[in-house]
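Notes for the one structure printed next.
For this depiction, one protein chain was excluded, whereas all remaining protein chains were kept in their positions.
Each chain carries a letter (A and B) given by its place in the written order, and its residues are counted from 1.
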Amino acid sequence: MILTILALSPIAVGALLLVLPQILPSHAGDQVRTFSRNMCMGVSLGLFAISTWAAAHSLSDLDWMAIGFGSYELENTPVDLIPYIGVSWHVGADALSLPMIWLTSLVVPISMLVEWDAKRGHLFHPLLLVMEGAMIGVFVSLDLFVFYVFWELTLIPMFFLILMWGGADRRYAAMKFFIYTFTASVIMLIGILVMYFNTGTSISDRSFDLEVILASGSTMSEGLRHIVWMLLLVGFATKMPSVPVHTWLPDAHVQAPTAGSMILAGVMLKMGAYGFLRVAVTAFPGSTVVFTPLLVALGMASLVYGAWVCMGQTNLKRMVAYSSVSHMGLIFLGIATMQPLGIAGALFMMFAHGIISPLLFAVAGAFKHHYHTLEIGSMRGIAHHSPWLSGHMMLGWMASLGLPMMAGFVAEVAVLIAFWMTFGWLVLLPALTLIITAVYYLTSMQRTIFESNDPHNGLLPETLHGEPRDITWHENAGMAILGGLTILFGILPFFFWDMMSYWSSELIDTVLVAAMESEGVKP
Amino acid sequence: MAKSGNEYRLLMPLIPALLVVPALAIAEFDSVDAAFLIVLAPLVAFPIILISGQLKNGEKAWKEGLKEGGTLALSALLVSLTTALWIIVDYLRGAREISEEVGERVATTWGDWISFDVLLSDYTMSSERVIGVGVWVDSVTLMLLFVATFLCFLICWFSLGYMNTDPINENRNHRFYAEFVLFAMGMFGMVLADNFLWLFIFWEIMGLCSYLLIGFYFWKESAAYAAKKAFLTTRVGDVFLMIGLLILYDIYGSLEFSVIFEDPSLNGSVDTDKLFWALLMLFVGAVGKSAQFPLHVWLPDAMEGPTPVSALIHAATMVNAGLYLVARMVPFVDVGHHGVAGLEDLGLIVAYIGGITAFMAASIAFVQNDIKKVLAYSTMSQLAYIFTGLGVSLWFYNHGNADAAALVFGGSMFHLFNHAMAKGMLFMASGSVIHEVHHAHDHLHHGSEHGHHDFDPQDMRNMGGLASKMPVTSAAMMIGSMSIIGIPLIGGFWSKEAIVAKTWKASLDYEPLMLGPAVLVLLTAGMTGFYMSRMWFMTFAGEPKSEVVDHVHEETPWIKEPLVILSVISALGGFGLSVLGVVKWLAKPYKDDIGIQKESVFDQVIYELEHAFLPEDPNLRIVGWTTIFLSLVVGPIIAARVHGGSLRAGQSSNPMVSWLVWISGRFGSQDMSEMADSSLSEALRHRLYFDHYYEKALGMTAIPLASFAAWFDRNVIDGIVKQVESSSVLGSVQIRRATTGRARDYIMMTAVGMISIFALAWGVSG
Partner (left out) sequence: MIDPSWIAALGVILFGIGLLGTFYHKNAIVVLMCIELMLNAANLNFVAAATHYGDVNGWVFTAIAIAIAAAEVAIGLAILLSMYSTQQTISLDAASKLRN
């Protein structure tokens, strides 16, 4: 019931707030518009409270580490939606999805806060709310049909966010974002449908229920399994995104409004990794083991190549976007290690990046907002006139380059330890990439925070009139919360680490070990 | 001056900080369990200072009452210092039964940090592995803990005078103090950590603070560049250090000292090659942090930071982290205690890197005119001494000669102590000089912009004859320099002698390859004598070289006290602690019973003197006296001939300094300008072109590669996507032609479609 509320209430409220002002008489409609922003914030804070309640073991008596693999807490009794083809409303959460749910319910209110004074806020904030519901829906649904519906539903609010509040080239970016990811998810849908048709011989036997559909993998021939795994991989890897299907991301990010970027990088990218683990790895452990070299190649390409591309960027937001590509590479590497530590590291990477990257995009957005430019080097010495902004930038950048005592480090070190255990000296490649990461982050800081203390020395753009001002209180608050959490989870990672570690061990133990043994792959 | 009497009232916030430790002791806390306070106090102070500084910036109470956060920082550091002293006293009293005891170490694990399983090669899960949080206390830890807490406190004290009286820092000092305490937290944490992962974590925190503090004057392009360079160069080392940790974890399944050091050879089953690579990687990390060849390029540039930062981070504490890490490698190679045989090469590599860096840095220091740069190169050179000593120690341990190993290990650690004290003080003294010269210059050119920018208060060519103006500073700097040079009986002499002698012993009696480092450290001893004397003479002796000198007064509050305290420690500490047996005490964790503890203090004094000046081995006697000759006679006298000179008539300083200045003028003068124009000194001025070639190499590889990657992504990978897009657009244009917009055509198409479907259905069913 709780998960149903988490997924559906934001969609319902958001849709209502979008539609109601149009159909009510004009003065009532205006009142709804005025309160819309507060209502959105209220609802999303309520959802945050609920998900915190679910996540905090001491508050809720939900023990996320006592449920076996494949069973769920807060599960409902499935309600038939389309019984004819076996679709039902079936939701539940486990240690894989819970951190993501919590993350979603955290990032959305913060992105609302950061863009608290967005233009046309009566449309903006409800769209974010719809977005939140759709993303939570992806994480909670235990029925692949519903999963797919939510998966596609996330595209629509994001499409409008980019199209209506985006930058100069927003039409192209929105279209590219929509068509690119939609194509990929249609390919994924083919995979899901093949699985569905293998769940039974007649239409009455078939079901989209997760448990049933995951079991269908065992009835397929080996070749078909590999093909379906590949189809799923295309869908999920595009969402993550992994090189070479990543080019929608920088365009979408650069054009998207700040809150859109924060949600896109913070949560939407994780849907890809989540789906990959939830569906592809669990249903086809054999193919996952066989194609480990492919995963390593994809992860390595994203990580190393992504970092080099970052170094060649001149646009701050584009650089941050590519750094997301680079960091997502670590997730594939972590999964490919076939070690609980590596997979837990990948999960923690999803979580940590989910906190850090919204901070990065909030900072980049604040630049755009206050300095009207994103070109690295066109604003310098911001430490002088925007000390808060440069403080947040410093913190975010440092967190992202993997500085210890911040959340990203825990994930990085876990993945690397596991990577060494499995692949030995190949670890040099990701490890040396950490230096490249440091190079581009530090260079961009050198040329924005440092090197000047005179706002009128010609380095700042012409469009700026008078003294630039520091960020507004709501931007500051949003960034401070994210920064604080980054440090909190860096020093005390075990709040979520323990359940992730538990889930990874269970995944290996119940699913992957058998496949590794039969494929003859040594851990 | 009169104002300074009022200044010290600001120390009121220190009183509650002083009460913390007694309160905990009364509450029957164990000193070891209270160690968390050492880290926690600065960690808590960091956000408080930073945020309240940001909010209260410019308010009078904040600026004058709290020194923009300075006294808050000082209180936090006092809590750390007193707690550290409490632990040290408890340890020395032998009150260790309170904790889990492993030989001479005290280890306490407070809790789990992350836990996980490992899939073993027989497809079963291991039992749960844990990376915990705890403290590890032995004599090396305690020595470094004392150095770190004590110097942090004193240098913070010094900063109250140095930073807060400089108008350029106004309203920015809270940032300085916040980053200062964060650094202190990193250093204390690294020293106390009980496993390699936490060591690495704090290690990186220090790197961050180093970056932030070097870039304190953020508007200067050189400072921004130097900060980036420092972070990146050490980052290269750090990544290798991290790889070393990965290998270590793979070998031992743990990173805790207590687990690894229990039996590093794993009952003889350990893969020696793998361990060798792990330790080598750790060493690369140490090389980066301690600014050794070839990752040394960042340290001289790091002098862009405020002088207290140079004193603390880039001389006295952070750069010692690399040494500390290498010191922690001893159990791996100690074949007498479950160590792994066959790792002698590691000792050789460490010793060679040390020898090369010592010589190279000393030679570059010859031609530096910036007072802080001389000290920076001196730091590199002295740290390299310690590396050489540790390398020799590792070699001896691995060779099975534990007695010699323990002595040179203790000697190296002792040199670390002596160097930290002396160099921290030297930097503060140089800060005092720079500060006063700067003030004098501002005073002289008050109101006129002329000449403001081309005057460099750090350039020794603008000084000379300062001895009469700054008696305390000149005396302090003299004692510090003597300790660094190794003037007999003072400070560093005792430890440097041990390193040089044992390196020669290794090369003469055992391993011919050790001859390289042995010769290099011997030569460096003489060179140290030259460049340190040169610095002192250029600054304090001779005629004033600019009019500014006449206006210098030693009057800033808060600056003199640390100098005096550290002078005393530098002058007497070496001898005193030697007599108390500190060398053996420092080697204790790895070797229990070495040497002979004499009955009385007098016997001990005689023994130490005899050991230092008249060792039994005739070869070592020659080496010892050569070292003394080079460092005491050759180096200083050449320096005196070139740069020495009497003060202007009628001016004097305190007796010792006056005598030294007078004597420096008695050696005549020599013109070295011909040598100064040679291509060798040109190369030295360019730091042997290392920076140049590093930059060139990066400029020719990394930057074009990055631009290519960006181009490739935009035009090839995204180009393919765009190609697909544009060809599908073209296709749709073709299709669009069929849609004429005329209803008749649509009806026609519908009809044709229907008919085809019927035909199809008919054909299929028929």
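Definition applied: contacts are C-beta pairs under 8 Å (C-beta built on N, C-alpha and C of every residue); 3 or more make two chains touch, one makes a residue touch a chain.
Quick caveat, the model's predicted, so the values are computed rather than measured.
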Just to confirm, in the complete assembly, which displayed chains does the hidden chain contact?
B
Using the touch definition up top, pick the residue from B:S126, B:N171 or B:T739 that touches the left-out chain.
B:T739
In the whole complex, of B:L92, B:I168, B:V564 or B:I747, the residue touching the missing chain would be B:I747
Listed in rising order, the subunit B residues that touch the chain left out are 739-744, 747-748, 751
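One rule holds in what follows: only the chains that are shown with their structure count from here on.
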Where the centres are mean C-alpha positions, what is the separation of subunit A from subunit B, in Å?
39
Going by the contact rule at the top, pick out the subunit B residues touching subunit A in the complex.
50, 54, 112-121, 123, 125, 197, 200-202, 204-205, 208, 211-212, 215, 218-221, 223-225, 227-228, 231-232, 235-236, 239, 242-243, 245-247, 249-250, 702-703, 705-713, 717-718, 721, 725
Residue set of subunit A touching subunit B in the complex reads 176, 179-180, 243-244, 246-248, 305, 308-309, 311-313, 322, 338-341, 344, 381, 383-384, 387-388, 391, 394, 398, 403-405, 409-410, 413-414, 416-417, 419-421, 427-428, 431-432, 434-436, 438-440, 442-443, 445-446, 449-454, 493-494, 497-498, 501, 504-505, 508-509, 513, 516-517, 522-523
